[in-house]
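All protein chains but one are shown in place.
The letters A and B name the chains in turn, as written, and every chain counts its residues from 1.
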Amino acid sequence: MLTTLKRAALGATTATVMASAALANPYADYAGTTLVVNFPAHPHYNAVMKILPEFTKETGIEVEVDQLPYLKMRERQTLELGQDEGDYDLIAYVVFSKADYVYADQLENLARYFMNPKLADPNYDADDLIDGYVYNIGFAGGNKGYLEGKTGSLFGVPYGSETSILGYRKDIFEKHGLEVPETYEEMLDIACKIPELEPGMGGLSSRAASGHHASHAFLLHLAPLGGRVFDDNWNPIVNNAAGVQAAEALKQIVDCGPEGATSFGFGEALGSFLAGDTAMFLDTTVVAGQINDPSRSQVVGKVGWAMHPMGTRRGSQTGGFGIGIPKNAEHKEAAFLLMQWLTSKAGDKMVALAGGNPSRFSTHADADVNAKFPHMATFGEALKHADPDWRPIIPVWGKINADLGTTLSKVLTEDLDIQTALDGVAERTKAVMDEAGYYTWQ
Amino acid sequence: MATKGINRLTPYMFMAPAAIIMGIALLYPLGYMVYGSFRDWNPSQTIGESEFVGLKNYITLFFDPAFRESLSVTLTFAFSVVIAELVLGVGMALLLDRNIRGMSLLRTLFILPMMIAPVVVGLMWRYMYHPTVGTFNRFLERIGLEGVDWLGQHALLSVIIADIWQWTPFIFILSLAALQSLPRSALEAARIDGATAWQQIIHIKLPLMMPVLIVTALLRLIDAFKVLEVILVMTEGGPGLSTEIVALRISRTATEFRELGTAAAMSNYLLILLLLLTLSMFAVTKMQEARAARLARQIQEED
Partner (left out) sequence: MSHERQNPAFYALLVALIFMAVGPIVLMFANSFKLDVDIISGTSGLVFLPTIQNYETALCDVLWYDPDHIDFCALKFGGAFINSLIIALISTALTLVIGCMAAYALVRFRFMGRDTASLTTLMVRMVPPAVLLVPVFGLWNNEFCIGKTTWLGTLIRDYLGGRGDLCLAGTHSGIILVYVAMNLPFVIWILQSFIVQVPRSLEEAARVDGAGPFQVFFKVVLPLIKPGLAAAAIFTFRIAWNEYLLASALSDRDTKTVPILIVNNMSEFNVEWGVIMATGMLLAIPPIIFTLLASRQIITGMTAGAVKG
C-alpha cells in the first residue's frame, strides 16, 4: 500500500510539474502565429535575419520579413500606417520617423505592454539599455518634444542604433609616426597631410553626396564644434560661427579626401576606406563588422578605433533604428514578445555576435562579444558621449534636411561661399518653421 | 451599305475596351491630378480631406529656384540628347547605307541597347563611371592620365552620354529605313550630273529625309522628358540638383517631401511644356511636309 501511495504521490507531483511547466511558457498562446515585419536593408538587420530562426525555434511564432532599403521602407510605412488595418505587426523605424509616427498617433504606446504581467519579462532589465539611444529613438513627448523629460513616454525600443566613431589605419599612422587625433584641429591637420605623405591616398573619407548624405556629414561636425541647428526658441542658428566652422571642416575633409569624394554616399565612403584608399573614416559604428570581413575589406586587421574627436565638447551622433508596434497591427501582443526577445540580454548578445549593433551596456562589456569584436569596448566608451540632440527630430525636419543637404553639396562642388549658403538655409528654414507653427508662443 | 451585323454600334464596341481602360487609368488620374494641384495635399490624407489653396502651388513653384534649376536641367538634357542622337544617328545611317554582308546582324546588334531596361542601363553606366573601380577611370589611369570624377563634376554630361548610348540606335534605324526608301532615280540623276557625295547628302538625301527625321526627333524629344530611371539609378538627381530633371523632381516631391499638391502642379507645368513642344513640332512638320512634297514633285518633273 505504501508503494501505491508513493506512486500516486510521484504521479501527482509529475503531473503538477508538467502542468506548471506548460503554464510557464509565455509564448504558448501565440505559437503558430505569423508576424509580418518591416526591416531595412542594413547590416544590423542582416544580422537580425540570422538570429530570427532562433526565435521561431524557441517560441513557435513564425516571422515573415519584408526587407527594404531604408528610404523605401519609410515610404512603405507611411502608406501602411495610414490604413485602417495594416500589413505589418512590427516595424523598424528610422529615428526621424519617430516624430511623424507618434505625432500622427500611429505607434502603440508601450506602457500597457510593459504593465501586462503575462507579456512583460521581469528579467528584462531596461536600465541596461543605453540611455542616449532610448531617449533619442524610443522616447517621445519629452523636452523639446523629442528628448528625455518628465512629459515623455516610450513608443519604441532602440534596435540597430549607432553612434559615430573614428576609424584609422594603424599601419599608415605608424609608418609616418602620426598620433591618433583627439581634437578636430588634429584630425583636420592629419586629413590634409595624408595625401602628401601617401600619394593617391585620401585623408578622411566622408559622406558628401547631395541630400541627406551631405547634411549628415555636416551635422556630425556641428555638435562637437559647439553648434546646433536651432536655439531654444526654434530660431535657426545653423549659420552662426560654429556652423560655418563645421561646414569649413567638411569642405576641408572632402577636398583632402579620395578621388570622387564629392559624390560619395555612405556606401562609397565606406568602400573607399575598405579598399585601402583612405586613412581615416569618421562615421557610424555599424561598419565595424564589415571592416574585418575579408570578402569585403582589404584592410582587415589594420584598423584602430578612437572616439569621435573633440571640438569644444564631445558629442557623437545618435541614430539608427528602433522597433515599434503599429496601432493598426493585427498581432500586437506577439509583436511585443518579439520586440522583447530581440532586445533582451540574450537576444542582444546573440545579435552582437552575429555582427549587429548592441543596444545594451552589458553587451558592450560582455567578454564573448569583446573576444569576437575587440572594438566593442571602445564603442562602449564612445556611447557615454552620445548626444541625443545632435539632430532635431521634428516633423518638418525632412524638408529642412533636404535643403541643407543640397546646399552643402553645392558648397562642396560649386565652391559656394559658406556663410552665404548657410544664411540661405537659415532663412528658408525659418520660413518652414514659421509655417509649421513653431513661433506661435513667441 | 447595310450588311449583316454592321450597325451603328459596331465601331463603338471595337473602341469600347480601349476607351474604358484609358479612361479609368489615364484620363481620370490626369483629371484627378489637375484637381489635386489646387490643393495642399499630403499622402496620409485622401484628396477630399485636403485643403483647397487655389493657385498657391503654381505660384510657389514659379518662384522656386530649385524648380527653375530642375527645369533648365531638363531642357538642357532633352535638347542635348536629341540633337546629339540626331547627328550621330543620321551620320551613322549615311555611312552605313551600303550593301554589306551581315547588315541584318549588324542591325540586330545595334538595337540591343534600346531593349535593355533603363534600370539596368543605369547600373551598367554607374559601374563604368565609378571613380575607382569603374572601367573609364581604370582605362585612363592605365594610359597615364588622371581619372575623371564623372558622376561628381560632370554628372549631367555623364547622364547624357548614357542616354545617347541607349537611344542613338533608334534614330539610326529610322534614318536608315528612310534613306533606303528614297527614290533612287533622284540619286542616280545627281550622280550622273557629277555631284559629290557631300553635295548629294546636303541637297538631296537630307531634305527628302526631313519628314521622317522630324517625326523621329519629336518622338525622341517627348521620350527624353520621360527619362527617369536611368538618372535615378546613376545619380539620384545629384550632385546638388545638377541632374534632377523635372520627372525626377516630381517623384521626389511626392515621395520624399510628401507634398502631393506641389508634385501635381509640377506635373501640370511639365505637361503644358510638352504640349507646347508637340504643337510646335506639328506645325513645323506640316511646313516641312509641304516643302518635301514640293521638292519631290520638282524632281519628278525634271525626269
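Note that in this section a residue touches a chain if its C-beta (ideal position, glycine included) is under 8 Å from a C-beta of that chain, and two chains touch if they have at least 3 such contacts.
Quick caveat: nothing in here was measured; it's all calculated off a predicted structure.
Q: Quick one: which shown chains sit in contact with the chain that's not drawn?
A: A, B
Q: Of B:V53, B:L140, B:L271 or B:L295, which sits in contact with the chain we cannot see?
A: B:L271
Q: Give the residue, chosen from A:E85, A:D127, A:D232 or A:D415, that touches the chain omitted from the document.
A: Answer from the full complex: A:E85 touches the omitted chain.
Q: Of the residues B:I83, B:L112 or B:I202, I need the one that contacts the missing chain.
A: B:L112
Q: Residue-wise, where is subunit A in contact with the chain that is not depicted?
A: On the subunit A side, contact with the omitted chain comes from 41-43, 46, 49-50, 66-70, 72, 76, 79, 83-87, 265-268, 270-271, 275, 286, 290, 295-296, 298, 330.
Q: Which subunit B residues would touch the chain omitted from the figure, given the whole complex?
A: 3-6, 8, 10-12, 14-15, 17-19, 21-22, 24-30, 32-33, 36, 43, 46-47, 92, 95-96, 98-101, 104, 106-113, 115-120, 123-125, 127-128, 132-133, 135, 138, 165, 169-170, 173-174, 177-178, 181, 211-212, 215-216, 219, 222, 225-226, 228-229, 232-233, 246-248, 250-251, 254, 260, 263-264, 267, 270-271, 274-275, 278
The rule is simple: only the chains that are shown with their structure count from here on.
Q: Please report how many Å separate the Cα centroid of subunit A from that of subunit B, as a whole number.
A: So the centroids are 42 Å from each other.
Q: Write out the stretch or stretches of subunit A touching subunit B in their complex.
A: Against subunit B, subunit A makes touches at 71, 75, 78-79, 82, 104, 209-211, 258-263, 268, 271-272, 275, 277, 398-399, 402, 406, 409-410, 412-414.
Q: Considering only the defined contacts, which subunit B positions touch subunit A in the complex?
A: Touch residues, subunit B against subunit A: 43-44, 66, 130-132, 137, 147, 149, 151-153, 155, 235-241, 255-258.
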